[in-house]
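Structure provided below as structure tokens; questions to follow.
Note that this complex is displayed minus one protein chain, with the remaining chains in position.
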Amino acid sequence: MSDNPIYQNLGQLGQQTAQPQSPEEAELERVPNPHAGTLYLTRFVAPEFTSICPVTGQPDFAHLVIDYAPGEWLVESKSLKLYLTSFRNHGAFHEDCTVSIGKRIFDFTEAKWLRISGYWYPRGGIPIDVFWQSGEVPAGLYVPETGVASYRGRG
Amino acid sequence: MSDNPIYQNLGQLGQQTAQPQSPEEAELERVPNPHAGTLYLTRFVAPEFTSICPVTGQPDFAHLVIDYAPGEWLVESKSLKLYLTSFRNHGAFHEDCTVSIGKRIFDFTEAKWLRISGYWYPRGGIPIDVFWQSGEVPAGLYVPETGVASYRGRG
Amino acid sequence: MSDNPIYQNLGQLGQQTAQPQSPEEAELERVPNPHAGTLYLTRFVAPEFTSICPVTGQPDFAHLVIDYAPGEWLVESKSLKLYLTSFRNHGAFHEDCTVSIGKRIFDFTEAKWLRISGYWYPRGGIPIDVFWQSGEVPAGLYVPETGVASYRGRG
Amino acid sequence: MSDNPIYQNLGQLGQQTAQPQSPEEAELERVPNPHAGTLYLTRFVAPEFTSICPVTGQPDFAHLVIDYAPGEWLVESKSLKLYLTSFRNHGAFHEDCTVSIGKRIFDFTEAKWLRISGYWYPRGGIPIDVFWQSGEVPAGLYVPETGVASYRGRG
Amino acid sequence: MSDNPIYQNLGQLGQQTAQPQSPEEAELERVPNPHAGTLYLTRFVAPEFTSICPVTGQPDFAHLVIDYAPGEWLVESKSLKLYLTSFRNHGAFHEDCTVSIGKRIFDFTEAKWLRISGYWYPRGGIPIDVFWQSGEVPAGLYVPETGVASYRGRG
Amino acid sequence: MSDNPIYQNLGQLGQQTAQPQSPEEAELERVPNPHAGTLYLTRFVAPEFTSICPVTGQPDFAHLVIDYAPGEWLVESKSLKLYLTSFRNHGAFHEDCTVSIGKRIFDFTEAKWLRISGYWYPRGGIPIDVFWQSGEVPAGLYVPETGVASYRGRG
Amino acid sequence: MSDNPIYQNLGQLGQQTAQPQSPEEAELERVPNPHAGTLYLTRFVAPEFTSICPVTGQPDFAHLVIDYAPGEWLVESKSLKLYLTSFRNHGAFHEDCTVSIGKRIFDFTEAKWLRISGYWYPRGGIPIDVFWQSGEVPAGLYVPETGVASYRGRG
Amino acid sequence: MSDNPIYQNLGQLGQQTAQPQSPEEAELERVPNPHAGTLYLTRFVAPEFTSICPVTGQPDFAHLVIDYAPGEWLVESKSLKLYLTSFRNHGAFHEDCTVSIGKRIFDFTEAKWLRISGYWYPRGGIPIDVFWQSGEVPAGLYVPETGVASYRGRG
Amino acid sequence: MSDNPIYQNLGQLGQQTAQPQSPEEAELERVPNPHAGTLYLTRFVAPEFTSICPVTGQPDFAHLVIDYAPGEWLVESKSLKLYLTSFRNHGAFHEDCTVSIGKRIFDFTEAKWLRISGYWYPRGGIPIDVFWQSGEVPAGLYVPETGVASYRGRG
Partner (left out) sequence: MSDNPIYQNLGQLGQQTAQPQSPEEAELERVPNPHAGTLYLTRFVAPEFTSICPVTGQPDFAHLVIDYAPGEWLVESKSLKLYLTSFRNHGAFHEDCTVSIGKRIFDFTEAKWLRISGYWYPRGGIPIDVFWQSGEVPAGLYVPETGVASYRGRG
């Protein structure tokens, strides 16, 4: 419907796209940022993330929050979704997985700044949360709290 | 300070009492109910319960809610606390442990009615809650919801 | 300001009134119910209740909710407040105290129905809640949940 | 804009209407119920209610919830708002005020059923809530909880 | 991808479908219920509903919850979404709109039972909620509370 | 560690067990209920459920609550977990998937009663919740609300 | 009713005003700030925002929070509402739409500072939030958190 | 009861005091600050504020939070209450009203610092919040968040 | 049980101790800080505080939060509790009482830093909160929000 030229060169949006089978196979795509000279924040929340524990082979689950200040590029959101989905059959430790996703999106979009917050479901009664950001929050950028509750057990 | 006669025959209240080492060793005590002819509800909430998993030997934790309508007897609360503490080094499955505690207090106090609600901390990503009551709620007894949140994972 | 005749015979409302020193000394007062033929509910919430533990002499605290369906009489609210305040230096066990307050107001107002809910602050890590009502909720009376959270410990 | 005939005979909707100075002066209006043969519920929530204490002359505030099952008539909502506003300079006790509002709307609309819930702001540390309904909830009518928190003091 | 035969005769699912311009133009579609002999509940929550006020021409917004116990048919969810979207440029009063949507889905699916709950955004400081169900909740059907907060103003 | 005989014949507990690749391949296991003559409730909460949409091939996510009143058998929890995990690569519609899981556990355990509540993540802005139970709640069984929030969009 | 001169030159307030059909057609209006020499914050919350997805033609919904520190001018609130309403039939991407609204109000009012927070409803399981501000928060200006919950999926 | 000299010269506390009919008529009173050399914060929360819209003549409602660091004087709280009550029949715009109240109390008490937060009930679906403070928060002063929820519409 | 030498010189811990009748009579006690060279925070929460209004003679209630960074000494917690209890029959204004308690504990423990937060129950519809700290938060000390809700009235 749109013939906005920034969407012309995309390979996945508006296509039937096969699910990528691994993060390596997944292709992030990017489009020009219509407010490239402006400092602002975009937040994606992905509560449907799952990967495989490389030690036990069992599924792990996480709730991810990705905050970034776009530079010249916006990450195209369908490709982002497919990228996150590509971890479904992929083995990864919590800390490594979270930081690596953040770094890949940061590098790919050449963002001004990026933070990833990974809230992993508990194992052995103790959940792990992982937070990485590319540097200090740029002056003048508003980054609200993620507002994700910390784990509380029962009661 | 009190010389209320209903407290005369107790062995633990107001005494230095050793921690019982098992539920068998623990002695519940009871005092006459000052409103024995009246139907009413007493709720104890015990968020500090822990026992041992009989399969793995690792600690389990639960948040317990005990509701009962006293008959001729009230359970003396210090003895209740020591009884619950006595599971600390005791191996017990979730369902069995919860129902057994409920039955023992119900039998010992000869209560008109009793409900126990056991909210166990998750293992393998899945918590177990166990609810037992001695029968239908007696007509005219007000039993509020326990208000304990069900488990929600993360996010 | 009001010269509503139902307020003519009161001894405390609009007077400087000394704090009663015990429940026995406190005088509840009542006024005619302007909708005496109508079944409806009045709820008082008293989160500022305190009494003395008869065993240890230390202060106890409770949050009380009193629901009643008035008959011919309404309890006058200033006298209710003074009555509740009169427990400040009075020794009373949790169950007995709660049920006795409920019965006295029920008897004094000749209410169609009354419920008292007493939420006591924890002692020894375990709080006690006490709920008494004069009988089954009358058909056609709306009695909402008290909405008081059950105790949850920490976390 | 609408020329729906059910709105033809109204005196206030779509007019500049003076604020009525008392409940007696306020005129409720009604329109035919387009689903008159159907049992259903309409809920109004009016958190902006204020009246005058007839004893002290000081303002009182309440949060009102009005639930009714319309019969042949719907209460016209602008006239409802003006009616509630008319208590602004009117002296009224909590119980009487709440029940009287409920009865007037019930009578005027010839409703199948009506409930009013009045949550009054605390005086003397103790708020009063008043609940009246015209009878038992009709079979087949869904009436959700009002969801209004009970008073909790501080902490 | 699926060649489940129950999806063979649908006109909208998996098609580029134009937005219907009015409820009359919208076509609900239905598929056979795979558990037609079983009593169970399906809940749709549609927080993105908007229509036009027939009096003022201004947009109205509502949060809808639709609960039904399917009989022989399930409503196909894409057609449900398009049907709800078709109110975007349509004038409708709150009570009428809510009840009419409920009746149309109930009739079209020949459901065993249906309830619609419409939570409308406030106008003039007073929101209206509308609840209709096709009859008493069938014995054995679990219908949880909608859990939608009632309006509270500010503070 | 335990040599409780009820755990003697299990094939998965305490074993390295391969992840079953489909619900058909997964084997539920059961152990004798130690309180078989007693009516009580066990609740499992599984917020880590994921399956595949049979139409689009994309992952779906759900939060499941399973309540049952055990008869002669308890479902063994490791086998339950593996059964739920087996949907990871399995295509299933929301209604069908939820009801089928409930029925399989109910049949396999020969439970006195079972309810399953499936809360699916939104698609097209509208989530679907599915609730099935094997019949009316047995008299005398306490089944608390699941306490899962209904979907609310944003704001 | 008011003859406050600051309202003399407005074209929309207190008039029957047609709904503008696009943001271009909408006219923001402004009035002199009565505390122009004072640094303070005004927050508008607009939970009733909807626009059209330029790719799919389907409606999008957002919850907007607009914070600004007025300079010489206040934005007139009826014109603000009509401006926001004008996006109803307008195609716009989330990031672009949010930032553009913020910039237009900032430029038009010549504000000292402005922030816009756009919380968009999820698409494809992942919502997008967009935050833009005109620069660092001025020293001495109090800007509370927006308090909008981040998206959490289900459970 | 108190014969604390700081209360000697007050005209309203402990007196029958007529309600002032306008802010101009209302008299704030002040007493010496017993910790005048100490930097600390006092917060008043006034959820019972109402005024008149100068354009429509209809009542407006607000929830006010007043934070100040007293200097030589404390505002006497009964006079504060009467001052706020004096807006009941007074016409005032939201921004102007909030800022003016803050400035008057700040000037009258010669406070070290003051902030007022005004949360107004929605009109036209959009509430306005207004925040003014007399300058940057003084170093070493603890000013907690007001904790007032931002408006969320429905759902 | 403990023969930790730091507890040797205490007069109240592990003793039957009479309730002190006034703050002057109460004796705070202190023990050596086992991590005296380390900057850390200890928080006490005391929701069971009550005193007497010196003007009316009626009870006042408060919820207190005391945060401090211990220096050479820790306040012994039983003596702290008795000190707080000693206000039960003591007349004190809100601001004065809160600040004085904070200063006394700060001085007595020679703490590195201390903050007291006093949340008083409403009188006349308006609660007062008081916050005092001994100076700016020391660099490197983590002091979480107290998380106490501000007062909200009803609704």
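Chains: A, B, C, D, E, F, G, H and I, in written order; residue numbering restarts at 1 for each.
Methods note: a contact is a pair of C-beta atoms (placed from the backbone, for glycine too) under 8 Å apart; a residue touches a chain by one contact, two chains touch by 3 or more.
Since the structure is predicted, the reported quantities are computational estimates derived from the model, not experimental observations.
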Which one touches the absent chain: C:26, C:41, C:62 or C:80? C:62
Of A:64, A:82 or A:130, the residue that touches the missing chain is A:130
Residues on chain A facing the left-out chain by the touch rule are 54-57, 91, 93, 95-96, 99, 115, 117, 122-133, 135-136, 145-146, 148-154
Where does chain C touch the missing chain, residue by residue? 47, 61-63, 119-123, 125, 127, 148, 151, 153-155
Which chain D residues would touch the chain omitted from the figure, given the whole complex? 152-153, 155
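Rule of thumb we're sticking to: only the chains that are shown with their structure count from here on.
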Label-sorted list of chains bordering both chain B and chain G is A, F
The chain whose C-alpha centroid lies farthest from that of chain F is chain H
Name the chain whose C-alpha centroid is farthest from the C-alpha centroid of chain E. I
In whole angstrom, what separates the CA-based centres of chain H and chain I? 28
Averaged over CA atoms, how far is the centre of chain D from the centre of chain G? Could you give it in whole Å? 33
Chain B: which residues touch two or more other chains? 47, 63, 122-123, 125, 127, 145-146, 148, 151-155
